[in-house]
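And then chain A:
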Amino acid sequence: MSSSRRLLEGSTAIAESMVSAGCRFFAGYPMTPFTEVLESMARALPPVGGVCMNAESELEAVGMAWGAAATGTRAATGSVGQGLSLMQESLSEICFARLPLVVLNMARGQGDYYQATRGGGHGDYRHLVLAPADLPEAVRLAQLAFHLADRWRNPVLFLGDYYLAHVQEAVDTGPIDFGPSPAKEWALDGSTSGTGRAKLVSPIVPTKRDDPHPVDYGQHLGAMAEHVATMADQVEPMAETGYLEGAELVVVAYGTPARYLRSAVAGLRQEGLPVGFVRPITLWPFPTEVVAQATAHARAVAVFELNTGQMFDDVRLAVLGRCPVTFIGGLSFDASGFGIAPDLDVAVVSERVRRALDEARRASA
Partner candidate 1 sequence: MTIPTDRPPSIPARLVDDFTPPLILPGEHFLCPGCGEPAAMRSVVEIIDELGLTARALAVFGIGCYTAFSGALDVEVLQALHGRAPSLATGVKRAKPDTIVFTVQGDGDMVNEGLQEVLHTAARGEAVTCILLNNGVFGETGGHMTATTVLGQRTKNTLEGRQAAAHGYPILIADLVARVEGSAYVARGATNTAGNVARTRRMLAAAFELQAAGAGFTFVEILTMCPTGWFIETEEAPAYLTDNLAAVHTLGVLKDVRQSAPADPAPSA
Partner candidate 2 sequence: MSAERVLTRGTVVIDTEACKGCDLCIDACRPGVLAMTTVERNSRGYHYPELRAGCTACQACSQICPDFVFQVWKFETPVELEVDAAEVHR
């Protein structure tokens, strides 16, 4: 591991960063644009005594990661949105089993926001969701993900995309110290078998029959609900804001498209147009307060995302009717279907922001 910056492709940088964070188990199935992360982990893990499994399907991948995580090993898996769809039953149950796990979605476009933030599986659970916009941030969040997963005993979803996987930037993938992690007293390794206190890791009933403090299924679900509420309350939401002073229109975007929005807003400000932006970084917990305060004095809010409107819901919840919220995003794919978006073009984004500002002024005149 180097402690200085090197020009690296995203997949390689993210993989190296995960290994720096102590990840020692990875399982995955090839799918564009996740495949190179799997390749990079296959290269990076064996030299440090880690294991990278070429799983036979996404179901095996998440299952293997589940098993490794249950032993207290820092474990990760990943795929693309479609592959994560296959994993949903397991991801729900891993949340109910209160296990740490890092899950990467190197998404095609931004259509997986609902899947990430609402969870595509059954039951009342949530993943923590981190959405980097560029590689230096991705490298940091990939390591933070393991720290948060251990701290909260909950899966953390790292939401990337094709650009993050394949763009090259100069990054330092050395270990980042986020502070101590709690001891994993629940971790399995066979050693408590036969002691009268053999451990159990289960999403259904977390205690054995002779436990002095037995927890039944209903109580377990109740505890899960409290756990989710605690995370919603105590996990620090992260967001980047810019050009908010005097902003009449505030635009919200996340991930790679937010880089284009940032450039567009900077350019429009140079023309004297009062626009600003908010870039959520944690998508769950969503930075509701940040969005609310950033938009408190705006005439209107607009949401730019490459889908038919998903984060749009969370922005409207944050704004809570104080001013109109419009959707200026949309589907944008090239022929590959991998999420390369023709609309990721500063001129295109600027034009939509400009129109949204005009409409905002007309509406509130």
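Selection rule, in plain terms: all candidates are chains of the complex that A comes from, given by their letters.
Just so it is clear, a contact is a pair of C-beta atoms (placed from the backbone, for glycine too) under 8 Å apart; a residue touches a chain by one contact, two chains touch by 3 or more; residues count from 1.
Since the model is a prediction, treat every value here as computed from it, not as a measurement.
Interface remark: chain A makes contact in this complex with candidate 1 (options 1 or 2, touch as defined above). Within the complex formed with candidate 1, the chain A residues making contact are 24-25, 27, 51, 53, 55-57, 59-71, 73, 75, 89-90, 93, 97, 188-196, 198-205, 207-210.
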